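Just one protein chain is left out here, and the rest sit where they should.
Chain nomenclature is as follows: A, B and C, assigned in order of appearance, with residue numbering initiated at 1 for each chain independently.
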Amino acid sequence: MTELTDAEKEFVERVKPLLKEYKEMCKKAGYEQPAAGSYVLSERGKIYHGVPFDWGTCGERNAIGTLVTEETKMSKLEMVLVVGGPEEIIMPCGECRQAIYMWGVENATVLCSNYDLTRIEKFTINKLYPYPYRGGG
Amino acid sequence: MTELTDAEKEFVERVKPLLKEYKEMCKKAGYEQPAAGSYVLSERGKIYHGVPFDWGTCGERNAIGTLVTEETKMSKLEMVLVVGGPEEIIMPCGECRQAIYMWGVENATVLCSNYDLTRIEKFTINKLYPYPYRGGG
Amino acid sequence: MTELTDAEKEFVERVKPLLKEYKEMCKKAGYEQPAAGSYVLSERGKIYHGVPFDWGTCGERNAIGTLVTEETKMSKLEMVLVVGGPEEIIMPCGECRQAIYMWGVENATVLCSNYDLTRIEKFTINKLYPYPYRGGG
Partner (left out) sequence: MTELTDAEKEFVERVKPLLKEYKEMCKKAGYEQPAAGSYVLSERGKIYHGVPFDWGTCGERNAIGTLVTEETKMSKLEMVLVVGGPEEIIMPCGECRQAIYMWGVENATVLCSNYDLTRIEKFTINKLYPYPYRGGG
């Protein structure tokens, strides 16, 4: 695994209590191991959470929607953390890669983890989404 | 116009300062009259805002995504307020009607307004989305 | 049930052999009762079929995509036939209602049937999608 920078480590540390809180809320609501979705870090240093819902809206895009609502379209995401299953990490789908590219800073960091954040793999959006679509067609 | 109930009036009154704040934030960020999206009221009495963004994610679904993230899928929306343009109200699109139906209480209220909330029309989701799709196919 | 016009009856009759052929093809491919999707009739009198696939693309929109490809965006659909399950009819989802409204003639006919076309209910898009979204926001 590529080593995390200090800023990335700090992001993960800040997500930990939020994720714990989310899991506890779901447990109270009667869920067994809910999909925990994704967390994004904005340029302004705020963290937004999004869970998958509806037909085909993943946690990443749900979280980006909250960022855009709270900070306007002028603000960008710096990092994303995608929370996976008990053992396995989950990669962002194609539509979410497009959204991370569009709403992220230049070459934003994409962290993919298992459910307990004990295993984290680090990517960049350029690596996951090379030769991007830029409109037209 | 069908008259608003007290609960509906209260919802609109609570949205007013939130909408004002959103418009001011956008003005500072350099927007001229941004799309203000929609506000949803959850069963727990909380209000969530969502703006349109990305390709085809409207404010209604963006706001519902935040509700589901913050309150789990066990919570439902009771009312939606769709903020329109300077003069005209805007109706929810078909995909948002499906989402309001799926994530709303029985026959949720849908309020459609102009940009300044000076003109509000009241619907129910049953009226806007009769004979709903319930899965299958 | 509202009675079908001669034009609507003719459309259903033309679909019958196409549906039979589709079911036979699926059977050969190893499907048990596949989702048969929808058929649309264009202004030029051609029929296009679409099955549900991917995440959230229903048969209606798949069929409309073929119509637009084959006849350009200047052509409209006149009728849709949505094929449902063994017993029950299936209604179009909200996103498909929007698409039928946008790509259909004024107040297009929507026929919803069970799997064998032995039970058909007739609607119009105005009835299924009143107070339509017309853009903006």
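As a working rule, a residue touches a chain if its C-beta (ideal position, glycine included) is under 8 Å from a C-beta of that chain, and two chains touch if they have at least 3 such contacts.
Predicted model only: the values in this text are computed from it and were never measured.
The chain that is not displayed touches the following shown chains in the complete assembly: A, B, C. For the options C:Leu4, C:Cys26, C:Ile47 or C:Val105, the residue in contact with the chain missing from this view is C:Cys26. Shown as candidates are A:Val68, A:Ile90 or A:Ile120; the residue that touches the absent chain is A:Ile90. For chain B, the residues in touch with the chain missing from this view are 55-56.
As for the chain not pictured, it touches chain C at residues 25-26, 29-31, 34, 37, 49-51, 53-54, 57, 61-66, 68-69, 72-74, 99, 102-103. The omitted chain makes contact with chain A at the following residues, 35, 37, 52, 58-59, 82-85, 88, 90-99, 101, 123, 127-134, 136-137.
One rule holds in what follows: only the chains that are shown with their structure count from here on.
The two sequence copies chain A and chain B touch through a face in which the numbers common to both exceed half of the numbers used overall.
Of all chains present, the one whose mean CA position sits nearest the global mean of protein CA atoms is B. Inter-chain spacing, taken between the CA centroids of chain B and chain C, is 30 Å. The distance from the centre of chain A to the centre of chain C, with each centre set as the mean of the Cα atoms, comes to 37 Å.
Centres computed as Cα averages put chain A at a distance of 25 Å from chain B. Residues of chain A found to touch two or more other chains are absent.
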